[in-house]
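Shown next, in structure tokens, is the structure this report addresses.
Note that one protein chain is taken out, while the other chains of the complex remain in position.
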Amino acid sequence: HNHWVLTFVCADQPGIVHAVSGAVVASGGNITESQQFSSADTGRFFMRLQVETPATRAELEAAFAPVVERYDLDFRLDVVGRPLRTLVLVSTAAHCLNDMLFRQRAGQLPVEIPLVMSNHGVLRDLAGFYDVPFEAHPVTDPASKAAFEDRVMRVVEEHDIELVVLARYMQIISPELCERLAGRLINIHHSFLPGFKGANPYKQAHARGVKLIGATAHFVTSDLDEGPIIEQNVVRVDHTRTPAELVSIGQDEESRTLSTAVKWFAEDRVLLDGARTIIFR
Amino acid sequence: HNHWVLTFVCADQPGIVHAVSGAVVASGGNITESQQFSSADTGRFFMRLQVETPATRAELEAAFAPVVERYDLDFRLDVVGRPLRTLVLVSTAAHCLNDMLFRQRAGQLPVEIPLVMSNHGVLRDLAGFYDVPFEAHPVTDPASKAAFEDRVMRVVEEHDIELVVLARYMQIISPELCERLAGRLINIHHSFLPGFKGANPYKQAHARGVKLIGATAHFVTSDLDEGPIIEQNVVRVDHTRTPAELVSIGQDEESRTLSTAVKWFAEDRVLLDGARTIIFR
Amino acid sequence: HNHWVLTFVCADQPGIVHAVSGAVVASGGNITESQQFSSADTGRFFMRLQVETPATRAELEAAFAPVVERYDLDFRLDVVGRPLRTLVLVSTAAHCLNDMLFRQRAGQLPVEIPLVMSNHGVLRDLAGFYDVPFEAHPVTDPASKAAFEDRVMRVVEEHDIELVVLARYMQIISPELCERLAGRLINIHHSFLPGFKGANPYKQAHARGVKLIGATAHFVTSDLDEGPIIEQNVVRVDHTRTPAELVSIGQDEESRTLSTAVKWFAEDRVLLDGARTIIFR
Partner (left out) sequence: HNHWVLTFVCADQPGIVHAVSGAVVASGGNITESQQFSSADTGRFFMRLQVETPATRAELEAAFAPVVERYDLDFRLDVVGRPLRTLVLVSTAAHCLNDMLFRQRAGQLPVEIPLVMSNHGVLRDLAGFYDVPFEAHPVTDPASKAAFEDRVMRVVEEHDIELVVLARYMQIISPELCERLAGRLINIHHSFLPGFKGANPYKQAHARGVKLIGATAHFVTSDLDEGPIIEQNVVRVDHTRTPAELVSIGQDEESRTLSTAVKWFAEDRVLLDGARTIIFR
């Protein structure tokens, strides 16, 4: 038997679940996991199914075709557990890349990473230890930045990349690249209560005496750091922590928050409902 | 339109969701919330639906009758938000009762409490402030204990009680009463890592220097404190806390854990799968 | 023996601890709890001591007088566990007031509350159940607001109030009152990652799909909601929560965060270091 994951979005209306489950039955399948959500905000209906069936992809698609047409489903079908083709962009900070590569090797993160790209060379050894190709191209001016982004897009096309992860890549992505990678570009950044604008937020957080610091993984839109939130975590700190210790504590939260967000995305558990995400954990 | 909550359990098999959603469609209804789970351990299938429909209870039951019969569903139908008839048993500790009554009045806990029973009189005023009847009967020997439990069962029958909550009721419930209230008797107790047997566990936890203390809400079986777990919470402590402070911290966890468990039960979100619970949050 | 709490702040310099502990020894006392912090940011030194001694207040003050003078200590001496005279301001939301009053009666919150003041009458019964006097004065225009704040200041003077708590008091405090109550006026407000400006933040948080909501207890300065942070908590939420449920979840965090902040303040555990707090938990 094959194990499939199906996700779809459509206008909310009676009968969808009945029609979809009918297609599953017609294909000889059994639903092993199912989650749905009706958005009162946008009037849209979201569903994620895992189905075990002897049917092939073609047979399953044929069974679903009338439902897709009748209810105008934005439909996606994939094999459960298939590694997602993922491009990772880094600068010099190792913690997020290390966490992703360790989990990928340990079988906890269903991604395959054909390439790590960076604007620095310092993480070459780490990628090498995990046998992942690594490219470094300096980004120092508008021309080199444009060249870097052109290379990103060529890699995306050549490797049919499904997800680009900014694992502490410390360059602003151009609006054009944001647009071309919309819905498949994930970033991680630190989070504080309250938020701090400008340079060195950990120093500001220290000066203000915050009691919680955290991290947010989110989709990137051209409105930087303001895209739909995928996952957030915080941890408690106190007045004795130096700014350097806050950075170290924050990095732990960044690593685990980013890896969680990538895992959910790779498992087709993250759907977009306007400015927010529906997470089918 | 009416808003219904449907829960059922049956043997896992293909076609259930299709059949159930077909009954919803036939009744003119729309599914507004849906959760399901296939237990690999027991081979049983669990589902909870919320359905908006113009159908009456009789019409909805008629639409579901063939499905219930064909798939041998253990089926339950109720109105979303209907307050659950709940009997609360207490001794002298106020924290859990206070939390439940405050939330009930604030509209956050869908229960109605026709009576609070106690083996002491000290919480009479608290119940009175919330206009809840209160009875105290001393429990000092086997005869008075049997009389107390007889009174519990009469109250359960007279008020058609659906849930009995042990809100720090410090008497062991007889196996007979456990049996008669099976699946509708919830208790709260403190939890530690590691666990401690015997008297004064907070003192033991202090002596052992535990770093986390918590609370567990669970169904009561005749095997006391070992019934299926509904909810657990913990909070961090350190070596400076006195045993008395640990008690106070633990009480906060007990209050919120018990109120959460009662809320989920009252909303038909708690189903039993052998020795464990399925929680459709 | 008496049990005293001593707190002081001064310029950081060698020898302070030796001098202070010498005064304790001279008074025949023993240090039962001690915490200190040197602020690298401001160059100030903070200390909190609990001391058991047969000495009277006068004897203890005499023992410390030379140290206070030599090191220019901003010094405070109090009896451990003495209830702090606290004025509570509320509007219509009951959750924070209920939590404070319950804990106060349960012996977990060392405050005495000679009066609750409100711009509405709805919480009169709750205060009454705990035998706390209650005054309501409508605040509808600049004149009635000024009258309300005048009454606050008279109460502060008449009852020698040491702390004013805004327990969901939904009026902006005038800069003049902020100034007069500087360092003894505590507020609670909701907190989100990221923060939201303007009306109905829970609705905004819902629209944005935040995964964590929380609460911050802070000193009030004339720069509203931006005073030094005392305590923060968050709790995890997901896309299924309605704005109304977010409000309910947020209220739980508000209650426990405010009560914690008040407890620490009442126990002399909160000291100010410029824009941030030092918390000697």
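A, B and C are the chain letters, set down in written order, and residue numbers restart from 1 in every chain.
Note that a contact is a pair of C-beta atoms (placed from the backbone, for glycine too) under 8 Å apart; a residue touches a chain by one contact, two chains touch by 3 or more.
Just so you know, these numbers come straight off a predicted model, no measurement behind them.
Colleague: So there's a chain missing from this view; which of the remaining chains does it actually touch?
Modeller: Per the touch rule above, the missing chain touches A, B, C.
Colleague: Thinking of the whole complex, not just what is shown, which of B:3, B:180 or B:276 touches the missing chain?
Modeller: Here the residue in touch with the unshown chain is B:276.
Colleague: Which residue, B:37, B:64 or B:169, contacts the hidden chain when the whole complex is considered?
Modeller: Of these options, the touching residue for the absent chain is B:37.
Colleague: Can you list where subunit C touches the absent chain?
Modeller: 12-15, 17-18, 21-22, 24-25, 28-36, 38
Colleague: State which residues belonging to subunit B touch the missing partner chain.
Modeller: That gives, for subunit B, the contact residues 37, 40-41, 191-195, 206-212, 214, 216, 226, 228-229, 231-234, 238-240, 242, 273-279, 281.
Colleague: If the hidden chain were put back, which residues of subunit A would touch it?
Modeller: Listed in rising order, the touching residues are 33, 94-95, 98, 102, 106, 108, 125, 129, 240, 248, 252, 256, 281.
Note that in this section only the chains that are shown with their structure count from here on.
Colleague: Could you tell me the distance, in whole angstrom, between the mean C-alpha positions of subunit B and subunit C?
Modeller: 36
Colleague: In whole angstrom, how far does the Cα centroid of subunit A sit from the Cα centroid of subunit C?
Modeller: The separation of the two C-alpha centroids amounts to 41 Å.
Colleague: Among the residues of subunit B, which ones contact at least 2 other chains?
Modeller: If we look for residues of subunit B contacting two or more partner chains, we find 33.
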